[in-house]
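Below is a structure I'd like to ask you about.
One protein chain is absent from this view; the other protein chains keep their places.
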Amino acid sequence: MVETAIELRSISKSFGPVQANREVSLTVAKGSIHGIIGENGAGKSTLMSILYGFYEADSGEILVRGAPVEIRNSHDAIEAGIGMVHQHFMLIDPFTVLENVMLGAESGPLLSESTRAARTELERLEREYGLYVPLDETVGDLPVGQQQRVEILKALYRGAEILILDEPTGVLTPQETDQLFEILKALKAQGVTVILITHKLREIMAITDQVSIMRGGEMVAHRDTAATNREELAELMVGRKVRLDLDKTPVAPKDAVLSADHLSYSDAKGIQRLADINFTVHAGEIVGIAGVSGNGQSELLEVLAGILPPSAGSVSLGPITATPENPGDPEQRRLNGIAHVPEDRHRLGLIGKFSAEETAILGYHNNPGYLSGPLIDRAAVRADCEKMMRDYDVRPPDPMLQSSKFSGGNQQKLILAREMEKNPDILLVGQPTRGVDIGAIEFIHQQIVAMRDAGSAVLLVSVELDEVMSLSDRIIVMCGGRIIGEVPAEEADARMLGLMMTGIPRDQARNADAGAQVDA
Amino acid sequence: MSNAPRITLPAWIDIGVIPVVNILMALVAAGAVILIIGEDPIQAVQVMIQGAVGYDEGIGYTLYYTTNFIFTGLAVSMAFHAGLFNIGGEGQAYFGGLGIGLAVLALDGGAPGFLIVPIAIAAGALFGAGWAFIPAYLQAYRGSHIVITTIMFNFIAAALMVYLLAGVMRESGNMSPETREFASVSFLPFMHEVFAWFGVTITRTPLNLSILWALLCCVFVYVFIWRTRWGYALRTVGQSERAAVYAGISPPRIVLMAMCLSGALAGFVGVNELLGVQHRLLLNFSAGYGFTGIAVALMGRNHPVGIVLASLLFGLLYQGGAELAFEMPTITKEMVVALQGLVILFSGALAYMSRPWVERLYLMARGGAERRAA
Partner (left out) sequence: MDDTFLLVVRTLDATLRVATPLIFCAMAGLYSERSGIVDIGLEGKMLAGAFAAATVAALTGSAWLALGAAVLISMSLALLHGFACITHRGDHVVSGVAINILVAGLTIVLGNAWFRQGGQTPSLPADARFMSMDFPGAEAMSEIPLIGQIYAELISGHNLLVYAGLAAVPLTAWVVYKTRFGLRLRAVGENPAAVDTAGISVVWLRYRAVMICGVLTGLAGTYLAIAQNAGFSRDMTAGQGYIALAALIFGKWRPWLAFGACLIFGLLDAVSIRMQGVELPGIGEVPVQAIQALPYVLTVVLLAGFIGKAVAPKAIGQPYVKER
């Protein structure tokens, strides 16, 4: 009989009308690496937040090492030997690594003794698990991979025997991911139970012993990793056969629409985010930008869209050229044929408190069609919003409903409708399907391809490699704010792109490919 | 414990019931204060209502105070919609008065009334806007916090006015810090005069034509905020600066626009006070109206209709409070100031406190109704 570390029985949790977890049960064996897989919004994070005491379940039972426990807050979870590495790190940026680890687990009311004790213990932990981090460095200055180690150290320092990692690889390069997996294996060898939450099949297959699959707030299946395969997991996750390939006609690029010429951008702190970017997008093609999140893709989109000014080089779009001296603005870009579906829907793309029809004119409120004199022509706006909702199947089709009350997929469809309906020369689109349900994903993909077929240019940024690969005609890979290389879609494979995303040029990536496979 | 509405209550509860509950809580707390100082709150309320609306003169005074509160309430709400908290209504009203005073003093030697009055009103708007412009500029382009800066500007305006009125602008031979009286061509007609033109006699009160201007401003603010593209841009900035930038709207420019409009509206207090009633520029004519505007805006939920209603309530409290101080000397007129604080507390900072109770009551009532129906 295998010892159990954690058992969840019939956990339910709802947020208002949304049932995030329904009667979820789960058993995790001690000393194993247990994967929990599911799409965005399947309820994985909610479940783990309940286990860590961040949320309280509406009903259900939690057993740790066979004994029922009540976890009302993070303190109780820590007491029960549970540690968690959150998707968004729970770190205090201006504090040192040592201070971050110590916080909440100080040994006394004065810091001096706590610091001494913590240093000794951390040095021991670092040795034991091979988890080296500079203890006196300010956390905000560390690379992401190291910050994640701080989070793991925090959990271990608190005596965690069960470690939950929530989407730990989203911000890591493939190489950092491999290092993380080494650490997880070392933890397992020391008897630590690891729960890994992810939506990436590769990771599940690579490291877990067991895997549980969630869909729509429910636990749909449990498998031994060795006894399953990607195809089965994907089907369980989605609930039907997935079709990763789109029906696409061959590409027929025409005139250049948008080009970046030696484009650079430095942020307010003077850190260079984009360096010497050169590319051109033509009418009738989809150019995908691949890269690990945070490697300049977001800044590139925003510079092209006129939100950020270039610090060197230029962007050419039809008759206009944006330069550091004359950066232009988003309105000017729109007037010259750019449409922009932003990466961050909630903070840029819509205003939660505005009605759908008000969101439907965001960015276009100066369009003559929406105005009569200085006043907004409400009838025209209403009619247009109703048309968008019809054409893009936005549900419920109520122009007066608050934007925040629509589901993620419907919000995204409304934004796409707003931007695409203007028949732009070029559509900039960032993370088109982030937080969007599967039905809407297909629809959105089809719309983007239809747009290309109608002769518009499309520039797509996505952290989902599959999405970039299935939609794009050409793929540009970025790393560290630079373009590493360009690959025609038909020649691209995930392994090579993955290596390029770490900064290895294409020809070397191709050569290194064989070697890397042996290493892995 | 969450503030986010867990269930959707009917709109009439959110817009109607909860604000009233909040105000009632503020009134109950004020009643407790009256009890503490050994007076009878019920009697106090009676005196106040009697004093405010019990006779013609009282009503006139109530509406005269209401006029000021509409101006400052609109001023605060205009900034609120852009996501700005303008605590400087006090100084802006004061400065607007300075503009009006300067305009009239310069022109009333020969120019006709139909010229002086619009120019004076424009000068009030301009000076009010100007006094708001500097904090707005510093917020928009220098990153200083508008709350602190506008507070400082209230103090600076007060010092400046003392300097001007005690010195350079004072009428020679007059000991009190005020200018000479304006020429009568610049006076806005009192309402009792206006009514007299149509042969209707009403009691003489300070109520003057400004109240119509205040109501016009309400219409203007409503149309501007909810019907024009500038209002759309302003609300967008108030909700999310990043989304505004995405939409091609420049937040700094909107900050300047919103604050200047806000300051101009506050500056109109001088129209009512100086052109309408005092007919000279004098010290502290804006006494506290700017701060009351915060309570009015919060209570009126930043909507012109709500602001008119809240202004009426505060007009009633001001007039009733003055009467109260006369009838019950233990209660000074500052009781109204304390009440303002309580209204801001309950309608602003604690606006959501009553929601769970109201929610429960509503559900109980609905449950009861459903049971009866079944």
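The letters A and B name the chains in turn, as written, and every chain counts its residues from 1.
The rule is short, and it goes like this: contacts are C-beta pairs under 8 Å (C-beta built on N, C-alpha and C of every residue); 3 or more make two chains touch, one makes a residue touch a chain.
Please read all numbers here as calculations on a predicted model, not as lab measurements.
**Student:** Just one of B:Gly110, B:Gly143 or B:Gly199 touches the chain that is missing; which is it?
**Tutor:** B:Gly143
**Student:** Among A:Glu39, A:Glu99 or A:Glu302, choose the residue that contacts the chain missing from this document, as touch is defined above.
**Tutor:** Answer from the full complex: A:Glu99 touches the omitted chain.
**Student:** Considering the entire assembly, which residues of chain A contact the chain that has been omitted?
**Tutor:** Where chain A meets the chain not shown: residues 15, 52, 54-55, 73-75, 77-78, 84, 86, 90-95, 99-100, 102-106, 108-112, 114, 154, 158.
**Student:** For the chain that got dropped from the picture, name the residues of chain B it touches.
**Tutor:** Those residues of chain B that touch the unshown chain are 1-4, 33, 36-38, 85, 87, 135, 138, 142-145, 147-149, 151-153, 155-156, 159-160, 162-163, 167, 291, 294-295, 298, 330-332, 334-342, 344-345, 348-353.
The working rule: only the chains that are shown with their structure count from here on.
**Student:** Centre to centre, by mean C-alpha position, how many angstrom separate chain A and chain B?
**Tutor:** For chain A versus chain B, the centre distance works out to 47 Å.
**Student:** Which residues, counting only chain B, touch chain A once they are in their complex?
**Tutor:** 4, 6-7, 223, 227-230, 232-233, 235-236, 239-240, 242-243, 245-248, 250
**Student:** Within their complex, state which residues of chain A touch chain B.
**Tutor:** Going by the criterion above, the answer is residues 16, 305-307, 329-334, 340, 342, 344, 347-354, 358, 361-363, 365-366, 370-371, 374-376, 378.
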